[in-house]
Structures are given as structure tokens and as C-alpha cells.
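Every protein chain but one is kept in place in this view of the complex.
What follows is chain A.
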Amino acid sequence: MAAELHVELVAADRNVWSGEATLVVARTTSGDIGVMPGHQPLLGVLESGPVTIRTSDGGTVVAAVHGGFISFADNKLSLLAEIAELADEIDAARAERALERAKADADAAAERRADVRLRAVAGH
């Protein structure tokens, strides 16, 4: 088995996902970053965006993460977010409606949130 890293994806009020993975791709303020086992200790600020976790059994977990942090040390990766949803938890139709509503209201923050959710669903 290839090297693995332990991932904890936690939102403010719950533990969203945890498990072993071989690769995690997230979007920081200075661009996308991919973390593999043995990466050097890292602490970064996340942007709203989808996070892709390639699990050790070959599956892929996609989550929509709205702001937060990524920290990696001792082969343990923590993704901290105020709000985080797994792609399968997201109601695409609802996100679509939210996106249209946000566009109509010119609410940039809501538009971005809905957009991130939709991209997470599409990437799944």
C-alpha cells in the first residue's frame, strides 16, 4: 500500500469527514495546493472552493469548503472550515436556485457559495 495521510475535515459544529487519503487538493489564497503523504508542515488559508480528497481505497471525496484553514503536520492533515459540506450532501437543485437568486440580488458572497457547491457536485 502506498503511503497514506490521515485527513480530518471539520466544520465549526461537526466532524464532516475523516479517514485515510493519498492526495488532498485544496484551494488556498495563493492558489491550488496538493498535499501528499510526507509533505512538509504547512499552515495555509483556504479560499471558498471545492476540496478533493483521494482516499486510499481509490475513491474520491469532494467537499465544498467555505473559507477556513489547511494544516498539515506529522502526516495528519486538518481542514478547518466554518461551513463544509460533502458533495453528496449538497442539494444541487437548491444550490442552482440559490445561485439564480444570488445573481438576481447581486449578492456576491451568496453567489460564490452557491457556485462552489455546484462545482463540488459537478466534480464528484
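Following the convention adopted for this analysis, contacts are C-beta pairs under 8 Å (C-beta built on N, C-alpha and C of every residue); 3 or more make two chains touch, one makes a residue touch a chain; residues count from 1.
Everything that follows uses one rule, which is that contacts and distances are computed from a predicted model.
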- Record lookup, UniProt, unshown chain, options "FCSD flavin-binding domain-containing protein", "Carbohydrate ABC transporter membrane protein 1 (CUT1 family)", "Bacillithiol biosynthesis deacetylase BshB2" or "ATP synthase gamma chain" -> protein name "ATP synthase gamma chain"
- Item | Residues of chain A in contact with the chain not shown | 8, 10-15, 28-30, 33, 40-45, 68-71, 73-74, 78, 80, 82-83
